[in-house]
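Every protein chain of the complex appears in place save one, which is left out.
Going in written order, the chains are labelled A, B and C, and every chain counts its residues from 1.
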């Protein structure tokens, strides 16, 4: 495999190009995904390469966008339906959770819905309360759906391909602030299957389970902590549904301490589920309570100063890890 | 106070009658809430008593129903907007989480949104995957919103009154299977404020935190367990947002064991948040991992046999408590 | 002999009307409608007697709509339905045994007991299912039509929904998208005058919902939903248009449900006049077709009667089958959530 550095968004884009080239049943619809290539460049070049039959701009109609994907998927195509901002799940939620996710089950298994939804989540751009959210906890609570959250260029490519090839409805949440981040990406087509966590970094004193861009912040924190003599293991679940509990629990049984980090508000976030599963499965191994680092219980603020205080970062993560380790 | 036995739905209905009589700014809209009194009798008699200006049937248009409530509430009225089945939150989600819940914050506090949303959740009626859900975990994850889940006739009245009088957007989730259950209800108007848990039953060996109808099942389980010598304390949070963590943690610090029970699927349910908070706040007091009893990770089945196996009940709760206590 | 009903609608064979109707067509449409009528009446009674679980939204009175439209579709054409879905399923080719078995929640049911009345469907017959969310099926049908266009396989899609459903956002979004892309789809509004217990006049300001088609730049057609031949005729034209690549048609069929919104007589508040119900029953679609068939000497009264009795017998047999079918095993509760 030839590997070179690509940005997160380019890697995603390349995965989409390759999987569309390989499978004529894959098509893409969404607002401004064709002529404009998506407001985040996620879909650059696809219209040119695959033409207007397979790459289509839609009206602003998210219920119809997702619903169209459900119907086309039930007929055996592999639609990719873009939702632009994750904050827009609210206008399409019924089609996501009552239709896409439940169709197979309600029909007693008689149909599969190999639909992929793409979207962009996360904060850090002063985009305020309706354009900065991380709502993965909602999606992970929906039986029938899978939820991928790439945290590197490598994963952005592998997870979009894995999602499209998965026979279930899957949502891939790209992180807006990571779009330009570079990382090594093989040229060839490859898929990362849903449900396989990534051990980003090995360590022995504490396990950090970090979601999406928080993997980057956790990695920074780990470097600082290493200098202080604290050895951090970082697990990126990659998909929050299914969740690779085994990998997480194995790690915590080794380190005896866990800190979970995500951008979403803490209350009811995916960290709560991960924390619960850790203490259910590794109670006797824990030297300290499982800790969470996440946003406070408020909408996302516009002011950069407030937003900086709102979003978890390396410093907050490191501080929490110190507290957890100090306790052990 | 004169107290008599009323059904859960009658108690709710009486609360609505009284609060509407007391406050001319309260009005009610929803599908078939006027002429028909709501498909669950929740709104019986309101049209007759308050007339068509204050009690209105709407088109099938949940986004408009909630949105109308947001706008009217921002102008100082106290709308009650009915969503019929909790499963329909998906079609109105944007108005709930991006508009109602965030408006005050986004405008820097300049406006209050004293909107009340009523709905009916829960299973047990063979109503299948799109009419049986418990989605409180989604709602509790929304900063700006409050979420009440009455588990008795007394609370049904007190919480609808408390919700309407609360100056924030609040959703009151009635449980469909409890509609006909009776309990003592004072004749007078009273309000239960959001965020005050109810210690349903005191005990010393284990704390069960039960949501909505699971309070009834937990109470049955507690009776069985008492005969076996296990003393159960039951906490009903009443509102899952805000969550009365203090009352829960105080109880667990006393009993040293906790089991959380809800109807929703376990993964990402509100039980995860409660479990996390307990172990964060009472780690050193726990003699066993905090346990959860909830639905498996699938949509709600239609077949009564499958649905019985799907929903937590007294027997499953008792079995889990025995396991937790046996461990301590 | 032509009669005029209380509602002022011509009833009976009309001059120059459906001149090309054949004996075979009359028999097929009649059997189709009778199958729905009797299925629904039995199902309704079984739920009301407590023999069967669930909620049932019965289609009795509206049989001509599903039957007329579906008579021009093939198994490869896809269809989405509503909470009131049994009639659509039967018209699309669903069989009595797995239908009843599903309502009984048995493993032999179309959804293995997982779906029930509100999710019933036979994917092999091109049914993307009943749907318990008002408007929920409409975008899905658009997706099926998209697949037809994408594959160029000459199939079409049809989506059924009520008058009430045309007020919900999903309807608007889906019809507009199908129109923009000229998708091969029929949008069939079954206007029975009520959304649950709310009369049309209280949920919209229009008389003819077909007028909404103008918002999407597509044709809208009003048809007498009690006249299966008329319904069939508009469906034929709409399918032709769809196959020719000219896009969707919005068909409004004026019809009526004889029973309550849910069940046969769950009506606890009189939200419509008995006289109104009677007037519609007088225009019964099955009776009308029998008049046409006999007056034109295409089908004898005896033959019609035989269809009723044969269908009745089939149904009783299917109910027995369903009753005797095995219950699902709770051990399999997590099956069918994901494709693995």
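Convention: a residue touches a chain if its C-beta (ideal position, glycine included) is under 8 Å from a C-beta of that chain, and two chains touch if they have at least 3 such contacts.
It should be emphasised that the depicted structure is a prediction, and the values quoted were computed from it without experimental measurement.
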Among shown chains, those touching the left-out chain: A, B, C
Full-complex contact with the absent chain, from A:1, A:227 or A:305: A:305
From B:124, B:144, B:183 or B:203, residue that would touch the chain that is not displayed: B:144
Residue of B:66, B:172 or B:324 touching the missing chain in the full complex: B:66
Positions on chain C contacted by the hidden chain, ascending: 167-173, 176-177, 179-180, 202-206, 211-212, 214-218
On chain A, residues whose C-beta touches the chain left out of the figure: 31-32, 35-37, 39, 57-63, 87-88, 90-91, 125-131, 296-299, 301-306, 308-310
Chain B, residues in touch with the chain not shown (by the definition above): 27, 53, 56, 58-59, 61-77, 79, 94-95, 98-99, 103-112, 114, 143-144, 146, 167-168
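Just so we're on the same page, only the chains that are shown with their structure count from here on.
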Chain whose mean Cα position lies farthest from chain A: C
Distance between the centres, which are taken as Cα means, of chain C and chain B, whole angstrom: 37
Interchain centroid distance [CA atoms averaged], chain A/chain C, Å: 41
CA centroid of chain A to CA centroid of chain B, Å: 30
Contacts with 2+ other chains: residues of chain B: 87-88, 90-91, 128-130, 297-299
Sequence positions of chain C contacting 2 or more other chains: 111, 113-115, 119, 131, 133, 136, 169-170, 336-337
